[in-house]
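All protein chains of the complex are present and in place, except for one that has been dropped.
Here is chain A:
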Amino acid sequence: MTDLLTNWADWLPQLLKGLGISLQLTGFALALGLPLGLVLALASSARGPALRWPAIALVEIGRGAPALVVLQMVYYGLPSAGLNLSAFLSGAIALALTTAAYTSEILRAGINAVPQGEVEAGQALGMTRQDILRFVVIPQGVIFAVPALMGFAILIFQATALTFTIAIPELLARAYRIGAATYLYLDVLILAGLVYLAVTIPFGWLVNRAARRLGSHLG
């Protein structure tokens, strides 16, 4: 038992560095993926088929394809298309695409939850369609989507572990490296699991709080 704890104490700094990278990947994925998700959400409910069908196709492909496949395609596929990206950037872009596909559905549900009566009020006031979207529909749709988006952020944080397959030194990759050096795979993976939980459990608790506050705020 003391062996285990000393090992954990030895490994923890390494794993925390990996956690830093996992969190960075999560941050990039969300920062790139959420705006794109919003664009896809709006485009996939657009009136014009020229906008709607490509958006729907992108979303369906993005949600249908396993995140690991998207990741490998970006990492191995883009260089053959003449675009050489670092592993980190490939990972971030791949996760951002997955994020965009999933969050577009979440945001679309939020946007659809905005009461039609408020849209009509905006129309009756003579507001343009763009202004109604910008000031009435999108802000509220995003607020409605916050709990589900936070839940998704936890999933995408967990999905950063997939990037160990393209040699990004994130949390899981570092745990494997330690395992390979010490053959104490189980011990180090347990520690890695605990580090993941140390992030996801408090965050999940925040999600619940956000959902409850939202429920009481907008009636």
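Following the convention adopted for this analysis, contacts are C-beta pairs under 8 Å (C-beta built on N, C-alpha and C of every residue); 3 or more make two chains touch, one makes a residue touch a chain; residues count from 1.
One rule holds for everything that comes next: contacts and distances are computed from a predicted model.
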item	value
Chain not present in the shown complex, as UniProt names it (candidates "Nitric oxide reductase subunit B", "TPP-dependent acetoin dehydrogenase complex", "Amino acid ABC transporter ATP-binding protein" or "RNA polymerase sigma factor")	"Amino acid ABC transporter ATP-binding protein"
Residue among A:A50, A:A124 or A:L186 that touches the chain left out of view	A:A124
Residues belonging to chain A that touch the chain removed from view	115, 117-118, 120-128, 131, 135-136, 139-140, 143, 217-219
